[in-house]
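Omission of a single protein chain aside, the complex is shown with its protein chains in their original locations.
Chains: A, B and C, in written order; residue numbering restarts at 1 for each.
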Amino acid sequence: MKIQHLQGLISAPFTPFDSNGKLDVSLISGYYSFLKKNGITGAFINGSTGEGVSTTMAEKKAVAQAWADCSNQDPDFKVMAFLAGTCLDDCIELAKHAYEIGLYAVSLTGPFYFKPANVDMLAEVCIKVGKEVPNMPFYYYHIPVLTGVNLPMFDLVKALDGKLPNFAGVKYTHEDFMDFQSCMSYENGKYDMLWGRDENMLSALVLGAKGAVGSTFNYAAPLYYDLIDAFNANDLVKARILQQKSINMIRLLGKYGGISVGKAYMKIVGFNLGEFRLPVKNMNAEQFELFKSDVASLNFDEYKSK
Amino acid sequence: MKIQHLQGLISAPFTPFDSNGKLDVSLISGYYSFLKKNGITGAFINGSTGEGVSTTMAEKKAVAQAWADCSNQDPDFKVMAFLAGTCLDDCIELAKHAYEIGLYAVSLTGPFYFKPANVDMLAEVCIKVGKEVPNMPFYYYHIPVLTGVNLPMFDLVKALDGKLPNFAGVKYTHEDFMDFQSCMSYENGKYDMLWGRDENMLSALVLGAKGAVGSTFNYAAPLYYDLIDAFNANDLVKARILQQKSINMIRLLGKYGGISVGKAYMKIVGFNLGEFRLPVKNMNAEQFELFKSDVASLNFDEYKSK
Amino acid sequence: MKIQHLQGLISAPFTPFDSNGKLDVSLISGYYSFLKKNGITGAFINGSTGEGVSTTMAEKKAVAQAWADCSNQDPDFKVMAFLAGTCLDDCIELAKHAYEIGLYAVSLTGPFYFKPANVDMLAEVCIKVGKEVPNMPFYYYHIPVLTGVNLPMFDLVKALDGKLPNFAGVKYTHEDFMDFQSCMSYENGKYDMLWGRDENMLSALVLGAKGAVGSTFNYAAPLYYDLIDAFNANDLVKARILQQKSINMIRLLGKYGGISVGKAYMKIVGFNLGEFRLPVKNMNAEQFELFKSDVASLNFDEYKSK
Partner (left out) sequence: MKIQHLQGLISAPFTPFDSNGKLDVSLISGYYSFLKKNGITGAFINGSTGEGVSTTMAEKKAVAQAWADCSNQDPDFKVMAFLAGTCLDDCIELAKHAYEIGLYAVSLTGPFYFKPANVDMLAEVCIKVGKEVPNMPFYYYHIPVLTGVNLPMFDLVKALDGKLPNFAGVKYTHEDFMDFQSCMSYENGKYDMLWGRDENMLSALVLGAKGAVGSTFNYAAPLYYDLIDAFNANDLVKARILQQKSINMIRLLGKYGGISVGKAYMKIVGFNLGEFRLPVKNMNAEQFELFKSDVASLNFDEYKSK
C-alpha cells in the first residue's frame, strides 16, 4: 500500500447527542458541511473528542455510517475511524465495518486497562487488528495521557515496518518532540505523522509536520490555517501571536473542566451537540455564562469557524 | 436492601479459552465444582482475572450464563459479575442481563479512559448504572493500578450512602489500609468490604475483613483457609508463615510476566484454560518449564487446590 | 555486629525553631523528658518530621548534639540520626559526627535528585556511607513518597546482606506489606524492620513488627501503646477502634496542609516548636482555631501525650 501523507487540518468531531444524551446522527451532515466550509480536510471520528469509549458498538457504527453518507463522495475529505476499546475482537468488528462502508482509514490505540508490557506486545496488538483490513490505512493513535500506554513511537514504527503493510503512521497526541521527529525522519519520511496537540502546532510545523488532527479545529479552523500560512511565509512573529491565541483559547478548557468545554465552544459557533457523557463533567448554566464572557475577551469572533 | 456481608474466599475465575483463543464455556461447570470442592464461596466473573475488558459483550454474557447455569441453585455460592468497560450503556446492559439470569450481584469500576475528575463524578457513574438493577447488590471495584482512578473509597462510600440503596460495598484491590479501615468502620461496618490483595490478606484480617476476592484462590484455596484458621486461632506465627508462602507464590507472577501466570498455575492444578488474550503476554513453552521448576521448589503441592 | 531489634515507639521529633525560624536547641532537653514520660524508646532525629533536609549541616549537628547531651546516659532511649541529603560526602560527615558524639545509629535514604537506577546502585550508596561508621548500626530509610526512590526493600536487604556488616534494617515508611513482610521473614527475622506508617500500625503488628518510628507518637503515644496492648491481648475489636482513632487524628494532617500540622498538635500538648520551614506551608491563626475545634471533637485529650 502506498502511504499517503495527509495535509491540513483534520477535525476530531464531537459526537452529537440530544438533550437526553441520545445519539442524534441527523446533525452530522450539517457538521460536515460546516467543516468543509472552513477548509477542514478530514475527520477522526469516535476518537477522544468523539467519545468513542463512551458509546456502544451500535452507536459507533451509526456515527461512522453518517459520516460515510455525507462524505464518501468527497475525495478531499478523509474520514478515519477510531476503534475505541480494549477488546480487540470489538476493534476488529469496527475496523471491518469502517472498511465496508467506505471510510478512508482506521486508528487504534494501545489497550488501556491491561497495557502492553513493551513495544513488541503493542506491535502484536496493532498487527492483529490491522491485518484484518489490509486494504485500508492503519494509524496508531498515541495518546498516553489517556491510555497510560507510554511507549516510544519510534520503536513502534520500527517494529511495524515491514510487518504490517497497511501501517500508515501515527496520530501523535503527546509532547515528545524527540520521538516525534525521529518518526518523521524514519526512512526519509516514509510514514504519515499527524500532529495531535493543537496548542503546540508551531513546534511541530518547524519539524516538517503537514497534517494535524485536533479538536479545536472544529471551532477555530481559521486561526490554525492563518498560523500555517504565516509559518509558510516565514512570518514567525505572526505565527507566534496566532499560536498564543490558540493557547489562550485552550487554557479555558483547563479552567472550565476539560474536554467537555469543546462542546461549549461549539455552541458559540452555532452547533448544539449536547453534552459529554459520564464520567466527563459538563459545565452548568452559570458556568457557561462565565465561560462566554471569557471567550468574548479572547476576541474569538475574529478567528472562529463560521 | 439489607446488605449481606460475604464470608470466606471468593474466586475471581479465569475465562476459559480454547487453543485458538475462542471462548469455551463448557469448562465452567467443572471449574465451579472444583472451586466448591475447595471451599470457595463465590465467583467474581469477567473481572481483571476473567479478562472482561478483552471479551465481547456476547462473550461476557455467555460466561455469565454458564456460571448462572451451574451455580444458581447453590445459595452458598454467590456470583457477581464485573461490568467491564468504559461505555456506561454497555455496563447497564450487562447489569440487567446479570439480573435477569439470576446472578447475585454486579460490580463496576470507574471508567478508565476518561477518568472521573472527583468523587462526585464517580458517584454519579455508580448511581447511573446501579439504579438500573435496584434489587441487586452493587459493589464498586477499586483497582487503581489498572484503572488510574485513584479516589478515596471512604469518600465514595459517604457519597453513595443514602443515594444508591443497593450499594453494598467495595471490592478493594489496593493497598491503602487507612482508607480501607475507614470504610470498614463507617456506620458500624454497614458496608461489605471485600479484600482484593491476596498477598496482604493477613493485614486485612486483623482489621476485621471477613470476605476476600482473589485470583490465587483459584489454585491455592487451602493455603488461604489455613491462614484464616490460624489467624482466628490467634496462631500468628503460623499465619505469617502461610502468608509468606502466598507471597512466594505470587512473586512468580512478577517473575514470569504478570497476570497470565495465573493460567499457568491453573495448568499445574489440572485446568487448561488457554492463554490470556492480547495485550497480555503469556509465557512460552520454555519459560513454562522454568516456571514449573520454580513452583516445585515452593512445595506448592502442599497447599494447592485439589 | 549483632543486630538489635528495637522495641516500642520511637519518636521522629520535630526540630524546634523560635518565632524567627532560628534553631532553638534549648527545648530539646524538655522534649526528651516529655517523650520519656510517655514511654517513648528512642528518637529518629533530623528526619522528615525533623526537617533535616531544610537545616544546615551545622544545625543538624547541633540538633544531634542536643539529643546526645540529654539521652546518652539513658540505655533505654536510642537516638538515630538521619543523614539528610543528596551529597554523600555530607552524609558521611554527619554519620561520623553522630558516631563521635555517641548516638546509637544512623539512617540514610536514597539520593532524591539523581535517583539510583537500580538496587545495586542503591546498595553501593549505602555501603559507601555505612562503611564509614562500621561500629554503628546503619538503617536504610525507605520513604518513596518523598524521595521518588521506589525500589523493593527485599532486594536491598539481599544486596546488603554480607556486604555491609553494620546494616541493621529498614525504617519502612511505605505501604507495601508484601515487601515489608518479605524483609521480616528474611533469614528468620535477621534484620530490624521498623514500621513507619502510624495509620497502619495494626496491619504491621500482625506481621510481627515490634518497633515503630513515627511522628504522631510525639503527641499521641498513649493511643499507640494502648493499641499495642490490645493487640497483644488479642482484643482486636479494641485495637481496631484505637487504630481508627489514630486515622481520624491523622486525617486532620491532610485537611490542614500536611506535615506541618504535627507542630500544631504539639502546641496542643504544650510544646511550641515553631513552624516548619519553607517550602512547607503552615496553617495561619484562623486555620489553627478551626483545627483546634476539629481536634476537640476527636476527644484527643483521652489519648494525647501528657
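Please note the rule applied: a residue touches a chain if its C-beta (ideal position, glycine included) is under 8 Å from a C-beta of that chain, and two chains touch if they have at least 3 such contacts.
Predicted model only: the values in this text are computed from it and were never measured.
> Over the full complex, note down every shown chain the hidden chain is touching.
A, C
> Going by the contact rule already stated, which one of C:His5, C:Lys96 or C:Lys115 would touch the omitted chain in the full complex?
Residue touching the chain left out of view: C:Lys115.
> Of A:Met1, A:Ala58, A:Val145 or A:Ile247, which sits in contact with the chain we cannot see?
A:Ile247
> Determine which one of A:Asn72, A:Asn200 or A:Gln287 touches the chain that has been left out.
Of the candidates A:Asn72, A:Asn200 or A:Gln287, A:Asn200 is in touch with the missing chain.
> Which listed residue (C:Asp90, C:Asp226 or C:Asp294) would be found touching the missing chain in the intact complex?
C:Asp90
> Which parts of chain A face the unshown chain closely enough to count as touching?
Per the touch rule, chain A residues meeting the hidden chain are 175-178, 181-182, 184-185, 199-200, 202-208, 231, 234, 236, 239-240, 243-244, 247, 250.
> Could I get the residues of chain C that touch the absent chain, sorted low to high?
So the residues of chain C touching the unseen chain are 48, 53-57, 59, 84, 86-90, 110-117, 121-122, 124-125, 128, 146-148, 257-259, 277-281.
Criterion: only the chains that are shown with their structure count from here on.
> Can the chain contact pattern be summarised as a line, a ring, a star, a complete graph, or none of these (other)?
line
> Please indicate the chain closest to the centre of the assembly, with centres calculated from CA atoms only.
Checking distances from each chain centre to the full centroid gives B.
> In angstrom, rounded to a whole number, how far apart do the mean CA points of chain A and chain C lie?
50
> Going by the contact rule already set, what residues in chain C reach two or more other chains?
none
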